[in-house]
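Every protein chain but one is kept in place in this view of the complex.
Entry: chain A
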Amino acid sequence: MMRFLLLFSRQGRLRLQKWFTPMMDREKKKIIRDMTTMVLSRQPRTCNFMQWKDLKIIYKRYASLYFCLAIESQENELLALEVIHRYVELLDKYFGNVCELDIIFNFEKAYFILDEFLMGGEIQETSKQIVNRSIDASDMLQEDDSSEWYEVQLFG
């Protein structure tokens, strides 16, 4: 089972946080601090896998973003790397040549995509097409909603 997924920039600014188990805010903050310091201090060509408390931390750097995934000790690290890569592919498909700014300005969309791919710490859907289809369908629903909103605003 996966415990959490964090995305942060090279300067340590958090861009996305997904917790698969409920935790107190204090704990979350501490974990974020620990992760950012640990990952950012790694040399460029060191291993992508680390041990932290009872979890394994898998991180990968894509351009200016670090993707950091924590898994339980019996899980497979290479699989975790694949999960991270699959998520990046999904983001790329959705945003078209995704970059950090896309995630900064549309962070809720990034969450929605993640929610279609992973759930409860497990992989939800392994097919890229199906994930993309669900996201597109949800987006269509949103568009219908927003056109109505505009009318409500004008006429009270």
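Rule of thumb we're sticking to: a residue touches a chain if its C-beta (ideal position, glycine included) is under 8 Å from a C-beta of that chain, and two chains touch if they have at least 3 such contacts; residues count from 1.
Operating definition for what follows: contacts and distances are computed from a predicted model.
Set against the options "Brix domain-containing protein", "AP-3 complex subunit delta-1", "MAGE family member F1" or "Proteasome subunit beta", the UniProt name belonging to the omitted chain is "AP-3 complex subunit delta-1". For chain A, the residues in touch with the chain missing from this view are 1, 13-17, 19-20, 22-25, 29, 32, 44, 61-63, 74, 76, 78-79, 82, 97, 99-101, 104-105, 107-108, 111-112, 115, 119-120, 122-127, 130, 134, 137-138, 141-142, 145-146, 148-149, 152-154, 156.
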